[in-house]
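For this depiction, one protein chain was excluded, whereas all remaining protein chains were kept in their positions.
Just so it is clear, A, B and C label the chains in written order, and each chain counts residues from 1 on its own.
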Amino acid sequence: MPAREGTYGLLAEFDTPGDLVRAARQAHQDGWRRMDCYTPYPVEEAAEAIGFHRNKVPLLTLIGGLLGGAAMFALQTWISVLAYPINVAGRPTYSWPAFIVPAYEWTILWAGLSAAFGMLALNGLPALYHPLFNAPNFRDGATTDKFFLCLEALDPKFDLAEAKAYLQQFHPNSVVEVEY
Amino acid sequence: MATREVKPNDPAIDPATGEFRVIAPGQTFRSITEKIVRIVLTPHTPMGWFGLFTVAGGGAVMLLVALTWLFLKGVGIWGITQPVAWGFAIINFVWWIGIGHAGTLISAILLLFKQGWRNSISRFAEAMTIFAVACAGLFPLVHMGRPWLGYWLFPLPFTMTVWPQFRSPLMWDVFAVSTYATISVVFWYIGMVPDLATMRDRAQSKIAQYFYGMLSVGWRGSIRHWMRYETASLLLAGLATPLVLSVHTVISFDFAVAVLPGWHTTIFPPYFVAGAIYSGFAMVLTLAIPLRKFYHLEQLVTERHIDNCGKVMLATGFIVAYGYAMEAFMAWYSANHWEAFTFWNRAFGPMGWSYWVLITCNLAIPLTTLWSRKLRTNIAFMFFISIVVNTGMWFERFVIVVTSLTRDFLPSSWGTYRATKWDYMTFVGTLAFFTFLFLLFVRLLPMMPMNEIRMLLPGAKIKPKVAEAAD
Amino acid sequence: MAQIFDRSSNALARMSIVLTGLIVIALGVTLDQLQRSPWVTRQGQRADQPVPFSHKHHVQGLGLQCQYCHTTVEKSSYAGIPPTRTCMNCHAQIWTNAQLLEPVRQSWYTGQSIPWIKVHDLPDYVYFSHEIHVNKGIGCETCHGRVDEMPLMYAQNTLQMEWCLGCHRNPAKNLRPTSQIYNMDWQEPAEDHPVWCAAADNKPGVPTAESVSCTTKDPASSPESQAALTSPAIPVPVSMTTGTSTQMTPNQSAATLEAQKFTSQDALGHFLVVHYKIRTPKDLTSCEVCHR
Partner (left out) sequence: MSAEKSKSSAVEKPVGSEVNDAKHNANPAAVAQGASSEPMTLEAVRRELKGAKGKEYWRSLDELANTPEFQAAVEREFPAAAQEWVDPVSRRGFLRLMGASMALAGLAGCTKQPDEPIYPYVKAPEDLILGKPMYFATAHPFSTGAVPLLVKSDEFRPIKIDGNPEHAYNHGGSDPYSQGTLLDLYDPDRSQHVTYRGENREWEEFAEALRDKVTSTKDGSGIYFLSAAITSPTLARQWQEVQRAYPKAMLAQYEPAIAGTFLEKGFNVQYDLSQADVIVSLDADFLSGAAYPGFHKLVRDYASRRKQPENGMNRLYAVESTTTTTGMKAEHRLGLRASEIPAFAAALAQAVGVTYFNPPVYAWTDEQKKFLEAVAKDLKANAGKSAVIPGLYQDPWVAQLAMDMNNALRNTGATVQMAGHSTDPGVPEPTDQLGDFKSLVADLNAGRVDWLIILNANPIYDAPADLDFADAFNKANVVAHLGSHYDETGHQAHWHIPAAHYLESWSDARAYDGTVSIVQPMIDPLYGGRTAHHVFQALLNDPMVSPYDAVRETWKPVIKGDFETGWRKALHDGWIEGTAYRLDIVSGIEGMAKSLEEAKSKNLLPAGWPSNVPVPTPKDSIEIIFRPDPNIYDGRWANVGWLQELPKPVTSLSWDNAAIVSGATLSKWGLEEDDIIEISVGNGRVKAPVIVAPGHPDNSVTVYLGYGREFAGRVGSGQGFNAYLIRNTWAPFYATGAIRKLEGKWGIAITKSHFQDQRGATFGEQGHGNNSLEADEALGERGIIRYATLDEFKANPNFAHEGERYETPSRDTSLFPNWPYNEANAWAMSIDMNSCTGCNACIISCYAENNIAVVGKQQVRIGRNMQWLRIDTYFEGDLAAPRAHFQPMNCQHCENAPCEQVCPVGATVHTPEGLNMMVYNRCVGTRYCSNNCPYKVRRFNFLLYSDYETESLKLMRNPDVSVRSRGVMEKCNYCVQRINAAKIEADKENRNIRDGEIVTACQQACPAGAIVFGNINDPNSRVSKLRAQQRSYQVIADQNARPRTQYLAEVLNVNQELEEAPVEHAPAKG
């Protein structure tokens, strides 16, 4: 992506999840959309506050699982029935009960991998560089004990001065401007 | 059952529940973060760590020697023979895999059951799982007569155009174990990402920052990320649960599918799984108890955890006991001579001693004592129990694998089994290797999930405005 | 508390992920190709032989037949490497002081073997029998290629298991009349050059090799091929090597034979499968056929 210039957004820091949630809920009611919360642990209320409800991870997982299972079962059947059919212990070449086990394992394997890497992908990770890291107080708090609300510049309502003022009403520890 | 009456002013007790606290009082987000991060980011490593690390490293080298000799000479250097063609290698394999189960169980199943207390022990339990599986995975490979052909067990397009034989439980193992290893690692890593981010942000040195920065793939705690993250972990937990159950079931198929009396038993799957969890929790204790002492983590790994582990062991221990009872019962009730004789031989044959060791270590000692809360919360005793149970579970596998094989269908080809020094070196070697890896983990990675522990703190409670105003 | 990584690192990170994937795939493909490569199979490689013996010269040029040297090909699992004496049969008279033949003469005088390098070298746990293949209608050329056009001998095929199975799973595609075994440029039947075959009702006891007689000229039309059909049953040497020959080895008089016309290898193959009593693919792909 072309390196953007200018302001990424405004970052308000809170001490408690409570404050954050109230602020976020208010902002959302006031029509802010391009915003995000940053917390050291998942705060579900905050997600609801900014109206983030469902995600695509489960779907990916389901698809991955089904594909994995089907692939394995098909492979086994092809090998034992078509590729080189041999009489093993007088068992039928199509010994489906035996084939279930590896197929089952692969269902789980691929479901699991899809879940994990799907999640990362949807989150746009890895993203080693991010404007937020420019904020002086962000890295010290966001992954430890501080709760942030960020109004992004891309939001149509966004205006640096107004936004700053708007955030101040929630009595954050600080409000800082984040550059790209 | 509580043998110890609850004193109102006991700090270890949560007055609300009357149960032990999961986390000792007076912890803040920052304090626990610091506590856990410091262990890793401290400039000077404790001497004790170095000492242990050297010892474990030495053991790992011994393992290397044993395996090198094995490759040069062949599996004949072990005690295996006719008719006992499987020995220590398979015993250790099953044992290690079993150990692994507790990790996944704690992090996955207890997560599904919303057992908050699991949070502070889940991380190193998972680490334990991975290293145990690593040790386990070693054995199926090296126990082969021609290990350099191990890749023939994978369905790959060779010019021979011959393929693996999927009716064999060993093939099932290949997939079960590899899946289990992969999923465990992923689950472990994903769980660690936010904490790695914390490490990144706590780290002072540039190298550390780069190291953890890379590992944490730029995690920044966005709430959207958190939500997807939560879903993913939940799904992984949901997948890991059937997986962990299936893995030891499949392992048990190695025996249950065979025709051998003493192996050919339908009860194996459930009681292998139970046994696995049994030994797994034992191992968790074996690790947790010294750890919390050494790094002063008593506030995070409290007596509550020890106590609960004890309860889980009690429960699974009884399932295992039921398994043994059933074997005995079926031996009589089935009126099947093969079974009857095999059971008789197990208990009273030339290898009978091993059976009684197993009974003592798995049933006699733990199942009588774990009832008492006093003992369950007696750290020293629990440590002892954990060792005992692990021994017992090892002997369970010994009895199943060796004793059954020494005397099977044809009396003419009965035999005996005596392990050689190479067997012991390999086994002890893997123990050392396990410790080695675990020490590295403790030193380099956050051994407790900070983000999950944070949720347990009072500070994480979101109070309505009014209440807030009140205080 | 500033950025740790540069802006570029995001792109870098994603790229490296993709790259890793590609590398893994590439590695797989390479290995898969390697195991079939001539480097492993020696396919098409000319070994450094003590004497640069030219099959082309001896077969095409002089018209020697295969069996003149490889005497036991029909009787034994080994086709047989000619003893020095066989070389000396001629080279006692001709090329008596050619430098090339020095090793041969050495061998003859000292009584020491000529140390040839094995060109068609199966793994030693593979038990291959020339006699059964030759007697069931697999021509030399099918496996060894146009030996008559090889100045220096090399392996035409990989001789790998998948290659063997290729034929054992469907023998029909390579079968030819036993009379054509030694024919180096045997043409699969086609519209423009069909083959007529007549099956003698092969009663048990009659070797399957003699149960079919074929010709490339329409037996109905050409009288001289009638002659061919009634000619003696022993393979006529000339016909073995001179590929163009229409000479065949019938095992009884043409009168009793109902010649059948074939215009495709497939049809001919299946006809021969029946009359040579070729075992089923199930039998032919069973492990003990080649491994003991």
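Operating definition for what follows: a contact is a pair of C-beta atoms (placed from the backbone, for glycine too) under 8 Å apart; a residue touches a chain by one contact, two chains touch by 3 or more.
Computed from a prediction, not measured in an experiment: that's the story for all the values here.
Across the whole complex, the hidden chain's contacts among the shown chains comprise A, B, C. For the chain left out of this panel, the touching residue among B:Leu63, B:Ala127, B:Val174 or B:Ala276 is B:Val174. In the full complex, subunit C contacts the hidden chain through residues 34-36, 39-40, 42, 47, 72, 75-78, 80-85, 107-118, 121, 123-125, 127, 129, 131-132, 135-136, 202, 204-209, 211, 277, 279, 282-283, 286-289, 291-292. Against the chain not displayed here, subunit A makes contact via residues 86-92. Within the complete assembly, residues 71-77, 79-83, 85-86, 143-153, 158-160, 162-165, 167-171, 174, 254, 257-260, 337, 341, 344, 348, 350, 405, 408-416, 418 of subunit B touch the chain that is not shown.
Here, only the chains that are shown with their structure count from here on.
When chain pairs are compared by contacting C-beta pairs, A-B ranks highest.
In terms of their C-alpha centroids, the spacing between subunit B and subunit C amounts to 59 Å. The distance from the centre of subunit A to the centre of subunit B, with each centre set as the mean of the Cα atoms, comes to 30 Å.
Multi-chain contact residues, meaning those touching two or more other chains, occur in subunit C at positions 1, 4-5, 10, 13. Counting only residues that touch two or more partner chains, subunit B has 161-162, 200-201, 213, 217-218. Residues of subunit A that touch subunit B in their complex: 16-18, 21-22, 36-47, 50, 52, 55, 57-58, 61, 65, 72, 75-76, 79-80, 83-84, 88-89, 91, 95, 98-99, 101-102, 104-106, 108-109, 111-113, 115-116, 118-120, 122-123, 125-130, 132-133, 138-140, 142-145.
Against subunit A, the residues of subunit C that register as touching in their complex are 1-10, 13-14, 17, 285-287. Subunit B makes touch with subunit A in their complex at residues 28-30, 33, 155, 161-167, 171-172, 174-176, 178-179, 182-183, 186-187, 189-190, 194, 197-198, 200-202, 213-214, 217-232, 235-236, 239-240, 242-243, 246, 250, 253, 450-452, 454-455, 459-460, 462-463, 465, 468.
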